[in-house]
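What you see is the complex with one protein chain gone and the rest in place.
Moving on, here comes chain A:
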């Protein structure tokens, strides 16, 4: 894949006096998993929210399929096919899987929902992701395990023919087996040609599924490298110190000159 599906160039974002993102460049390629890593407060969430339309970047360029776009609201992002799967999942516990997957975009007329079509589409989507752990698509979400909820949240993003899916810490609260399921799912998303962004603190997960790794350090993008060109410890160094050997920020003494 030569052309990134989503490219951010020189994005800045401040909250009052706090300059959270400094000239961030970031690109997402279709069919690839890009891991976005960084310490707490590095600006990962702000970057994601700028893409998702929850925050608007102060300056900088966002290009989608090579064309400059503006993303001022979640609706704009959804129109471009950019979906965010939040850490806290954003599912309604009292609704079942089908109802959650179609929430806000129900099929049918406002006065008569087309339950049959929604149920079939939900089942097909889950099947296409080889989800085998859900007993019935009419199970209320409150009865699902953490991994199953994550699966539903991700499948919801797939259902909408998304082009870019951003996953915020999808494995943070999961056990070993459930993490396994979700990581498999992340890979399958990429195989379907979606540009996947995985935000994670877990280096093992990142090295397992990511094709490239982007490291944020205090609001600056210090490295964007293919996963097989870096080692585990180099990435940790980049996260904690902002540089590692030739990678990352220039050394302070050379920067001072």
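Note that contacts are C-beta pairs under 8 Å (C-beta built on N, C-alpha and C of every residue); 3 or more make two chains touch, one makes a residue touch a chain; residues count from 1.
By our rule, contacts and distances are computed from a predicted model.
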Practice task
Name the absent chain as its UniProt record does, using one of the following: "Biogenesis AIM24", "Xylose transport system permease protein XylH", "Membrane protein" or "NADH-quinone oxidoreductase subunit F".
Solution key: "Xylose transport system permease protein XylH"
Problem - Touching residue (missing chain; options A:134, A:174 or A:247) - result: A:134
Fill in the blank from the handout: Considering the complete complex, of A:126, A:167, A:223 or A:239, the missing chain is touched by A:126
Exercise for the section: Please pick, from A:3, A:93 or A:229, the residue that touches the omitted chain in the full complex. Expected result: A:93
Handout entry: Interface with the unshown chain - residue positions in chain A
Key = 74-75, 78-79, 81, 86, 88-95, 99-100, 103-113, 115-117, 119-121, 123-128, 130-138, 142-144, 158-162, 192
